Each structure stands twice: as structure tokens, then as C-alpha cells.
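Removed from the display is one protein chain of the complex; every other protein chain stays in position.
When the chains are written out, they are named A, B and C in that same order, and each has its own residue count from 1.
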Amino acid sequence: MKIRVYYEDTDAGGIMYHTRYINFCERARSELFFQRDLQPHQGDGSGFVVKDIHASFFSPACLGDLLEVRSEVLKTKRSSLILRQEIFRGEEKLFGMEIVLVYLSMGRPSRIPEQFLSFFGSN
Amino acid sequence: MKIRVYYEDTDAGGIMYHTRYINFCERARSELFFQRDLQPHQGDGSGFVVKDIHASFFSPACLGDLLEVRSEVLKTKRSSLILRQEIFRGEEKLFGMEIVLVYLSMGRPSRIPEQFLSFFGSN
Amino acid sequence: MKIRVYYEDTDAGGIMYHTRYINFCERARSELFFQRDLQPHQGDGSGFVVKDIHASFFSPACLGDLLEVRSEVLKTKRSSLILRQEIFRGEEKLFGMEIVLVYLSMGRPSRIPEQFLSFFGSN
Partner (left out) sequence: MKIRVYYEDTDAGGIMYHTRYINFCERARSELFFQRDLQPHQGDGSGFVVKDIHASFFSPACLGDLLEVRSEVLKTKRSSLILRQEIFRGEEKLFGMEIVLVYLSMGRPSRIPEQFLSFFGSN
């Protein structure tokens, strides 16, 4: 998944604002759902929520850069997933994070539905 | 209402990103509701939506600036309001807009409830 | 230019936050520059700034929508441009605005360089 850095993503330091990297990773996760006509959250309050993020910033992205988000599943548990997501500019890694997502149903951690498990490995 | 300009509000041009002025005006409108323990939108789908904005940008705001949003009602109709909202840094006007808000109930323009009319003049 | 609506673009009202439409139009303008390896602002403080926006909101965009921004030049003056930019979901127009951009060089309105004039009509 390719994402362009626009003015709204940068700050007065002249580089991309630090949480935009994490937003870009969320776009990549949501895109997995949208491309299957699914939504990350269902109307009944069930869906994935972010529990934990461990992020490292290696090098700054700049206005106009075309970035690529790469995602892989590190571990699957009954009601949670650990993903590694990294952002590259060409072959240079700018950012990496591990993120723990928990699946909630009616506000409680619940077994991840089969349909979601099947595609999280495929990005 | 005083609002500080933080990094997230600026862009690589070194100044505040242009739509943040409009966001700051929305904060000022919402604050009127929150301070009365009300919400701009109710859970049943009724509430105010933005119909039209006419905005003029006079001078840029910068990182760390402390801005003030001033709001006044220009006109009240059955189901809509026209507000003027301006942003100042000290006595210098940086931004001004006129905004038309429509009150929707179940997705249709509807009479503005009395409780909302009463406080929109008082900012 | 196609743009997806992600979580970060929506708000608790369940629809796209109103200024995101205006951001999406800015992305479309900047994309014209990036695709020619140009930048909307040069390091020496010259570039286009937003002077005036008149925006109308027709219908809300929702999470996961794939939107299209269409842009055309309405008028070209010595140091400013008027553009019309509209956002469609399929054939439905959700948003339209007219925007006045002024070209600044060293902080003052200046003649728009030929290279920029030539491509603003081509989106």
C-alpha cells in the first residue's frame, strides 16, 4: 500500500508529524477490510481496538514522499493479534512498530471471527 | 476561548495548516454545548451540520501562538443559523468566516430546539 | 484523483469531519506539483497560499468511501488563481468549493511563474 505525504501530514519542523506514521499503519489495516467490503468495526459495537503500540522512528519522512506500509502477523491468539507494520521510502525503513489489537464484542475481548483471521496474513 | 497552536496544527510551510482555523472555530462552537453538559449531536441522529462556509485568511498563525476565537450569531432562521467566527492573535485578526449550520432531526432540516437557540448568542 | 475515507477522517457523528473535504482538495492540488517533481512552496518562502474559500456541503461521506476530487481553473490573474474543486462519490456530488490562491514571493503577492500556470488546468 502506497501513501503520499501531504501538507496536513507535516509540521513546522518540516518533516512528517510523528503520529502520522501510526495513522498510516491504521490506514493499511483498514484497507484490508475495505477491499473485502468489510468494516473494522461493526455497528453492534464489535471490532478491533488498539491495546498496545511499540513504535520506533528511524528516519524522517518529508512532504511529497511516497511511502509504503508493509504489514505481517507476528502472532495470533484467541481474541488478539500482534502485527508488525513498517514504513519504507524505497528500500529505506523509516518507521517500525508492533501493535496489539484486541477483538471486542459488546465491549469484551472475544474470539476473533474466522473471516478476519483469514486475511490478516495476506497484506 | 483561547487555543494554542501546536505542532500538529502546523505544516511544512512553517505556519498553521489552513483548515485548522476552521477546526478551531468548530471547537469554539462545541465548547458552548459541552459547558452546558450538552452535545452538538444527539444519539438519535439529530443535531447541527455544516451547510456552507465562506472563509477568508488574512495573516498566518505560527507554532506556539495563543489564539482567540470570537463568535456571534448573524441570523437565526427556523432550522438554520448563520454565525460569524473570527480568530485573533491579540488584536490582529488572522481569519474570519461565515458559517451556515442546519439543524437536522432524523436526517431532515427541523426547527432548532429552544435550548440551543438561547445560548448561541452568548459566546 | 481517488481518495479513501479512513477512520482518522471521520468523527463521532459517524461521517467525515467537515474540514477533511477541504484537506482532500488540498491533496489534489499538491499532487499536481508532486507528479512534476515540484513543491507547492519553495524553500525561499515563495509559493501559493489560500486567501479565500467558499465551500458547500451537499451530502456526507462515510468511512470506507472512495471519493474523487475534480478540479478546474475558473480564472487566472497575475498573482492569483480561482479554482473550483468538487468531491464525488461515484456520480453523486458531496462537496464543492471555490478557492482563491495567491502566489507569494518573499511574502508579497507576485506574478505566478509560467511553469505553474501551465499545469493547473490539466487535472
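Here is the rule we use: a contact is a pair of C-beta atoms (placed from the backbone, for glycine too) under 8 Å apart; a residue touches a chain by one contact, two chains touch by 3 or more.
Computed from a prediction, not measured in an experiment: that's the story for all the values here.
Colleague: Going by the stated contact criterion, tell me the shown chains that border the hidden chain.
Modeller: A, B, C
Colleague: Go through subunit A and note every residue touching the omitted chain.
Modeller: 12-13, 18-20, 22-23, 26, 41, 47, 49-57, 60
Colleague: Touching the missing chain, which residues of subunit B?
Modeller: 4, 6-8, 23, 26-27, 30-31, 33-34, 39-40, 63-64
Colleague: On subunit C, where is the contact patch with the chain that was removed from view?
Modeller: 7-8, 10-15, 17, 19, 62-63
Heads up, the rule we're going with is that only the chains that are shown with their structure count from here on.
Colleague: Return the distance between the CA-based centres of subunit B and subunit C, expressed in whole Å.
Modeller: The mean C-alpha positions of subunit B and subunit C differ by 21 Å.
Colleague: Could you please state the distance in Å, as a whole number, between where the Cα atoms of subunit A are centred and where those of subunit B are centred?
Modeller: Chain centroid spacing, subunit A to subunit B, equals 32 Å.
Colleague: Could you tell me which residues belong to subunit C and also touch two or more other chains?
Modeller: Expected reply: 23, 26.
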